[in-house]
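Shown here: the complex without one of its protein chains, the others still in place.
Here is chain A:
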Amino acid sequence: LVVENEATMPGSDKETDLTERIEAFLSDLKRGGSGTGPLRGSAETARETTALLRRITAQARWSSAGDLMEIIRKEGRRMTAAQPSETTVGNMIRRVLKIIREEYARSRGSSEETDQQESLHKLLTSGGLSEENFRQHFAALKANVIEAINELLTELEGTTDNIAMQALEHIHSNEVIMTIGRSRTVEAFLKDAARKRKFHVIVAECAPFCQGHEMATSLSKAGIETTVITDAAIFAVMSRVNKVIIGTQTVLANGGLRAVNGTHTLALAAKHHSTPLIVCAPMFKLSPQFPNEEDTFHKFVSPHEVLPFTEGEILSKVNVHCPVFDYVPPELITLFISNIGGHAPSYIYRLMSELYHPEDHEL
């Protein structure tokens, strides 16, 4: 049971407190998005979003599931608009919306399967154009939803460990593993395997932010033999690599990735040498977006890292871009390792249908 300190405060204070927290979260999102500031890991963002949604459920005024979903959707739209490239926010909102739908269906007594996805079966057998408007009021709904969100939070906390636990199955002794940039998930993955196996890691530095350097320092502190290479050397070194293990920012609905720039190069080099490409991505990174919308897809940051402002004369004659992300098509990926196990990229659609309801794909 969640004990809210604010339960003793009168209603209107609760509301202002809630709005304050939401505003604080939004401004945090907007600020924390730049590539150079202290990068918050996606796991923290996911946890904070879910905690905030739990707070909204507990404190906002709503009488039926429909109202709650409207409130969450409204806040959700604001949150995703604050930082479109941070997809974990949207994902968590959709998870919570699905939780609400499930709890509502359970309270109503109907089986969970009936109101789910569109299917040919449903087309043929349903009685009427079902208008599921979630208007019924259930007293226990609030407690149930909060409990389910707590379960979600526990799951979120265990994701990195769950993924790291699978490391020993995939990494064998005396292997050469390649990775790019810095991913906390991959770091934990490799460190877990290092407890029992001896292997070598090659880290591509991932210019211009060179997060690969920090990754290499951290790994070598754990006793793993590490080498740092420039991005240009990826193809040259690939012939000696046994496996490529990377993290990602988002997993798209077609099984593709939105990962740090340079990942597509790495993936193509791996495909050319038939080296397996393993992606360690927890389930909260799975997003129902498809790689089509140009505006929400890319993020560009200050080109200062690429061509510093001190270069003076050249600046007026060239266009400089510094994109943050890369798209990797699903054909280049061998395996996804998530907290619920390993999957092929062609299976992503199935995981999507289990996590999110199709009507929530657009908030």
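Keep in mind that, in the parts below, contacts are C-beta pairs under 8 Å (C-beta built on N, C-alpha and C of every residue); 3 or more make two chains touch, one makes a residue touch a chain; residues count from 1.
The rule is simple: contacts and distances are computed from a predicted model.
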Chain not displayed: protein name in its UniProt record ("Translation initiation factor eIF2B subunit alpha", "Phosphatidylinositol glycan anchor biosynthesis class U protein", "Gamma-secretase subunit APH-1" or "Ubiquitin-like-conjugating enzyme ATG10"): "Translation initiation factor eIF2B subunit alpha"
Touch with the omitted chain, as defined above, among A:Ser274, A:Asn292 or A:Asn319: A:Asn292
Touch with the omitted chain, as defined above, among A:Gly90, A:Gly181, A:Gly212 or A:Gly255: A:Gly255
Residues in chain A touching the chain absent from view: 117-121, 123-129, 253-255, 290, 292-294, 346-350, 358
